[in-house]
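Here's a structure for you.
Omission of a single protein chain aside, the complex is shown with its protein chains in their original locations.
Each chain carries a letter (A and B) given by its place in the written order, and its residues are counted from 1.
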Amino acid sequence: MPDIASASRPARGMASGALATLGRVLVLPVDVTMRLFDPPMRWMQRIIGARRMAYVFLLPNFIFFGLFVFLPIGIDIVFALTGGTALFPSQRPYVGGDQFAYLFDCGSYLDPATCREDRFWRGVANTARFIAFQVTAMVLFSLVTALVLNMKIRGRGFFRAVYFFPVLLSPVVVALIWKWILQRDGLLNAAITTLGGQKILFFVDPGWAMFWAVFVSVWAHMGFYTLILLAGLQAIPADLYEAAEMDATPRWRVLTRITLPLLWPNMIVVIVLALIKGAQTFDEVFVLTGGGPGTATLMIVQYIYETAFSGQVQNFGLAAAASVVLGAVLFVLTLLQFAAARRKEV
Amino acid sequence: MAELKLTGARKSFGTIDVLHDIDLAVKDGEFVVFVGPSGCGKSTLLRVIAGLENVTGGEVHIDGERVTHLPASERGLAMVFQSYALYPHMSVRKNMAFALENMGLKPAEIETRVARAAAVLRLTDYLDRKPKALSGGQRQRVAIGRAIVRDPKIFLFDEPLSNLDAELRVATRKELAALHAEIGGTMIYVTHDQVEAMTLADRIVVLNAGRIEQIGTPLELYNRPSNAFVAGFIGSPRMNLLPATVIADDGTLRLTLGGREVAWPRAASGLAAGTSVTLGIRPEHIDLAPGTGMLAATVDLVEHLGGETFIYASAPGLPQITLRQDGQSQFTRGDAVAIRFAPDHLHIFDATGAALARP
Partner (left out) sequence: MAALRLASLLGQRRNGHGRPLHWTDVAAYAYLAFGVVLMFGPVLWLVLSSFKTQSALLEFPPSLLPFAQVEVTVSGQQQKLPLFRATLPDGSVRELAQVRRIGLVAQMIDPADPSQQFRVAIDKRAPVRRVALATENYSEPLQRFAFLRFLFNSVFVTVVATLITLLINSMAAYALAVYAFPGKQAATLAVIGTLMIPMTIILVPVYLVVTELGLTNSLWAVILPGAATPTGVFLLRQYMLTLPKDLIEAARMDRASEWQIYWRIVMPLTLPALAVLAIFSIMWRWNEFLWPLAVLTKTEVYTLQIALNAFQGELQTQWHYLLAMTVVTLIPVALVFVFLQRFITTGIGSTGMK
């Protein structure tokens, strides 16, 4: 497939050749170190037998899992069931479900202002609203982009890379790029005033702040989902389209009756994945708006972070309780994701 | 049903020429088979007719109407794909109804047509199944059904039997022949298997490297191949093609064959002495007798099939010769035999491969 990128291949070939040599040089000390493990490993194998070496191989990874994933989840629950301000569980008094009771103490769940811990519920409301807009927008734009890229476009590889570029940027960079554009005297306001409008203070207005939080998030992550959907589109056999052509199918009908139905399993996976990531959104929004103005763009994860780490009082118990709630939601979503992925294979 | 006419059709992909100057006329209701080795361009030719590929040059006419630049969707043709290309998420019924919905037919009409086609193809019990719940043969029938319901001008088949196992292939071949007899449409069929070509076709188009080698009825191609390629391609086992040199051609054709001089009474064909030619003779037109005679040879291998026997013999200076004998043969490996060619069935091909006129 002739494309623009391939024209630069000679130069890139040299670069990747250089990279390969560099790689080989770097591997050398690692190789030496690994080979040093030969004798002790052989000794161990002599003792426990070849088959049981599997446990030896699993061990390091599972030590990390145990220490940094499974143990923490247990501790999370312990934290959530205890009170006080100490970090160490032994120093914390058992309070049973008090943290959760506090968290869920609301006049009406739909109005954060009526809640004891209104910050948490504001976070929930914001995250819900954020997800609704962000996932919809992201899936829609990813779908359209994937459909466009699936057409016989020249330079498809180049355009695919274009949309994927922001995915590689760090959330801080992404947020700062847009923060700069959205400044009171920034590029966007310059465009608006040139067109005769008034400057808008985007970060002072709650509606605009949420809008841009969604926009920036979609901008930064769309490329990833586009790739997944594009792969799904390309998995549709070409001769189905030819058969549709022989069947004199108008273009829109090919889209609605053939392409989309066959893409639907991938779409479900993408939607659930986006929901899972969306529920955990923190990085870009935090740097972009800091959760503001006020608490207009405060997300659940930011609530957890601030409650535990940057508040006046570090309330580990409450943060842990909130984490458990979020964890439960994510658990359900992840199960959904597995179900969706399984359905796709069938 | 409709006629097809190709004039001077050419097709190139970039700098690669796949079809050279194809002239072809298919009559209404005819069953034409495109046959040839892999890469000869037969599938490309089919796709050009379908409109899935555009010609680089030349014209395509269907029923007198110029369709050369018309897209596939507007040509009114139906194609049965090699992989069947059934819509996997639709039931058999919906697969067959899909094109009719595109045509804007009323649901009642669609239902009738689908039911009729399903009856012809014995698919009525499977109408509500999805393709993945069907066997290969059933899927193939759905693919055909999808084509039938549209009542197209021409049916196009792209190697439809190649994904079936041998036994199913034979059965389906007979069904296809019966189908053509029943609905009588113009059918163009692509295959690499010359047996399918011989059994199904009204006329065969033999293609090689993007060119038409010969067009004719199966028996025409069999009995009167116009060149060595067609002679070797049609007929199984292959016609024996033996190199020879002309000694004289003056009422008796004298050739040097494998170092021996052989002669047959034959009207002159204007061959000059010393010309290199290829002698073609089909396995069933060769006689064997023990001892020596016209051409001495040794039996290498005998294949007993019961109803017929294939004997492979070598004569010095010649490639291995294949012979076919009816019934069961007495010869065994190592026998010295005399080979006799039936003079009425000799084919002479000149150095370019073209057949020289027979008397």
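Note that a contact is a pair of C-beta atoms (placed from the backbone, for glycine too) under 8 Å apart; a residue touches a chain by one contact, two chains touch by 3 or more.
Quantities reported herein were computed from a predicted structural model and do not represent experimental measurements.
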Absent-chain contact - pick from A:A213, A:L227, A:L262 or A:L298: A:L227
Residue in contact with the excluded chain [from A:V30, A:I47 or A:L110]: A:V30
Touching residues (missing chain, whole complex) on subunit A: 2-3, 5-7, 12, 15-16, 19, 30, 34-35, 37-38, 41-42, 45, 50-55, 57-58, 60-62, 64-65, 67-76, 79, 87-89, 144-145, 148-149, 151-154, 157, 159-166, 168-173, 176-181, 185-187, 189-190, 193-194, 219, 223-224, 227-228, 230-232, 251, 266, 269, 280, 282-283, 287, 301, 304-305, 308-309, 316, 319-320, 323-324, 326-327, 330-331, 334, 341, 344
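By definition in this document, only the chains that are shown with their structure count from here on.
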Residue ranges of subunit B in contact with subunit A within the complex: 50-52, 71-74, 77-79, 81, 83, 85-89, 98-99, 102-103, 146, 150
Footprint of subunit B on subunit A - complex, ascending: 237, 239-240, 242-250, 253, 257-258, 261-262
